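Shown here: the complex without one of its protein chains, the others still in place.
Moving on to subunit A:
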Amino acid sequence: MKFRTLALATLCLAGTAHAQITPPPPPIANSPQAAAQAQAQDQQPVIDIVGGISAPMPIAIPAMPTAAVVDTPAGSTDVLGQKLADVITNDLRGSGLFTPVPPAQLRTVAFPEVTAPAYDYWGGTGAQSLVQGYVRANADGSLTVGCYLYDVLAKVELIRQGFVVSPADWRRAGHKCADAIYSRLTGEGPYFDTQVVYIAESGPKNRRRKQLAIMDQDGANHRFLTNGQSITLTPRLSPKLNAILYMSFEKDRPSIHVYDLNSRQDRTLVSNVALNFAPHWSPDARWVLFSMAIGGNTDIYRVPASGGTPERLTNSPGIDTGGSYSPDGSKIVFESDRGGSQQLYVMNADGSNQHRISFGGGRYAAPAWSPRGDQIAFTRMGGGAFRIGVMNPSGGGEQLLTNSWGDEGPSWAPNGRVIIFFRSAQGSGRPDLWTVDLTGRATRKVPTPLDGSDPNWGAVRP
């Protein structure tokens, strides 16, 4: 229930920017089902992912009709209606919690039918839920996408939302709709209307070309941000989504850079210091946690995101690196080999009370604190494998989610239920981006034009 409220809050924020939260005038008059919505609350379908893994929910997502076919910069509104259904289908299927009804069983939805679903037909397909919507080209050049979710068995409307977007952002309307459906049916927070920054890789293993790149979480709207002349590593998208921290070997001075996504300006975070790397944002984007190596000893520091004098947080002769803030900013999880091998430690944000939390076999690295606070993801090395796992912040409840030769670098989706990481192939070393959910069962390869590594998942877009 907590997460449902969070999801609504996020979508309400969205109303102030691009998307519109207030339901648009429905295509036809209010359907009687809407009135029955409140009473039906208790018997509505909910996917239980806390108590175990339930079977994916069958859901029908037919093409969204349009009342008037209009050509837009994003294509004609009727074609867009199909493409939006495809975006939503791909998002929900990728979560592992839904089984979209196959295209052959989908029927054409007439425009007036959007708010008066053919429940009996959809019941016959086995669908428990039905997503309908419409596309409308507005006089000011924007698009309105209606998004309706129905409980096929109870025959009630569960969601009615509308999103106003510029044609260039049409996919975002689909992601927002999928987020609303996902949140309503699972109780988890949204994560589809998000971007991922990562390193696009190409070339031979001993001279990999590494470029900073950004894309939507489903791989669409891909852009390279650097040309690959210098090695770039470990990008992290700001919680405010307006800048990227990353490491660059430009001019043989390996250091952390800040790339401003609006101005496209690039600057060095801290000038005239030794090797600095492993940047991480504080949750409020005011601080940057990073590692600096001085004379062979690496410690963790923090510095204001605007620059300034670094403040040292760890002071051990070992390698301390990979810090990640708890979502409230009060604690930091990091890795250290001060005890002989890489293990996970937690400290307060000011560096006090450093204590070890990982005690399993093997080595633990690259910790990432879940945005909902309850888990820490990590890379565990042992038995010839690199695996992605999670444990709770006190070190208990360890679970390994993947089993592969080279899985590394976990980063959380904003809902704290899905993790993106990269998987390297033995031999060639070529990496790909993958996601896995907390059950360990729903894995998905994220499409990228080149090889991909060091993914970092951004917050839900406003």
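We adopt the following convention: a contact is a pair of C-beta atoms (placed from the backbone, for glycine too) under 8 Å apart; a residue touches a chain by one contact, two chains touch by 3 or more; residues count from 1.
The definition used in the following text is that contacts and distances are computed from a predicted model.
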item	value
UniProt protein name of the chain not shown, from "Peptidoglycan-associated lipoprotein", "Amino acid/amide ABC transporter membrane protein 1, HAAT family", "Sarcosine oxidase subunit delta" or "Succinate dehydrogenase / fumarate reductase cytochrome b subunit"	"Peptidoglycan-associated lipoprotein"
Touch criterion as defined above, residue of A:A118, A:L153, A:M381 or A:L450 at the omitted chain	A:M381
Residue among A:T72, A:T186, A:S230 or A:T448 that touches the chain left out of view	A:S230
Identified contact with the non-displayed chain, of A:T298, A:Q354 or A:S370	A:T298
Option from A:A118, A:A220 or A:L275 whose C-beta touches the chain left out	A:L275
Positions on subunit A contacted by the hidden chain, ascending	204-210, 229-231, 233-234, 249-252, 254, 275, 277-278, 291, 293, 295-298, 319, 321-322, 335, 337, 341-342, 365-366, 379, 381, 386, 406, 408-409, 424, 426-427, 429, 453-454
